[in-house]
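Shown here: the complex without one of its protein chains, the others still in place.
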Amino acid sequence: MEKLISDFSSGLFIWQTLVFVVLIFLLRKFAWKPILNSVESREEGIKKALEQAEEAKKEMASLKSSNEALLNQAREERDIMLKEARDVKDKLIADAKTTANVEAEKIIAAAKESIHHEKMAAITELKNEVATLSIQIAEKILKEELASADKQKAIIDNVVNEINLN
Amino acid sequence: MTIPNIVGAGLIVIGAGLGIGKIGGSAMEAMARQPEAAGKIQTAMLIAAALIEGIGFAALFAA
Partner (left out) sequence: MSIKNISKFTLILFVFLSINSFANTNETHEENIESTTIVDEKASLKKEIKETIDHHLMDSYDFAITHGVSFPLPVILIDGGLHIFSSSKLTNHDTHEPTIVESNGNYYKLFHGKIYKTDAAGTINLDEHHHATNEKPFDISITKNVFTIILMSLFLFFLFKGMAKKYKTNSLPKGAGRFLEPIVLFVRDEIAIPNIGEKHYKKYMNYLLTIFFFIWFLNLAGMTPFGIGVTNNIAVTFSLAMLTFLITQFTGKKTYWLHLFDPLGHSMPWVAKIPLYLLLVPIEILGLFVKPFSLMIRLYANMTAGHVVLMSIIGLIFVFKNIIASTAFPVLTLALSALELLVAALQAYIFTMLSALYFGTAAEEHH
């Protein structure tokens, strides 16, 4: 211990303290401050970048979910539209069918009527023809029958006989 | 160096050695138990060992 104290060099102590204190101040100004500052700012930057990435990730997720929702909505809309289209189609077909039916019925009715008319006209014509023919036949027959006085007399007699005067 | 001095120095070395050995052994055990806390245990171990060492050296110089 005494050896340590006797060996103690105060000159070395003074120089060491002086040089070391100066070194601390020099390094503080020229080294530690810029180094620590830039390291800190770099760390801050990394932290911020990570945070931003996290945020972007979240945003992506929310975007994805909103996309999903949008897609679902679109799908629903499409379904509705398809359904509507189908309905319209069905209605159109149904409408067409009914109109066709009505038209057909109309046509059929008109046809029936015209057939009826034709028939009636034909019948009338036939009737007229038959009547003319009958008259002609009757005329001929009558001419034949009433050619002689005897015959006329016989008919009258006959008719008179037939008339039953009761 | 006289004989009592040498004996004293020997005793100091034995004491300090035992102390540091105990710290080291306990630290090893603790690290094996909790490997995740190895860093903290190591730091605490070094500090404790350094303190014993300091006392040991101080005593050695006194001897």
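Should a chain be cited, it is by its letter among A and B, assigned in written order, with residues numbered from 1 in that chain.
In this section, a contact is a pair of C-beta atoms (placed from the backbone, for glycine too) under 8 Å apart; a residue touches a chain by one contact, two chains touch by 3 or more.
Since the model is a prediction, treat every value here as computed from it, not as a measurement.
On the side of chain B, touch with the chain left out of the figure occurs at residues 39, 43, 46-47, 50-51, 53-55, 57-58, 60-61.
Residue-level contact of chain A with the missing chain is found at 4, 6-17, 19-24, 26-28, 30-36, 38-39, 41-42, 45.
By our rule, only the chains that are shown with their structure count from here on.
Here the CA centre of chain A is 88 Å from the CA centre of chain B.
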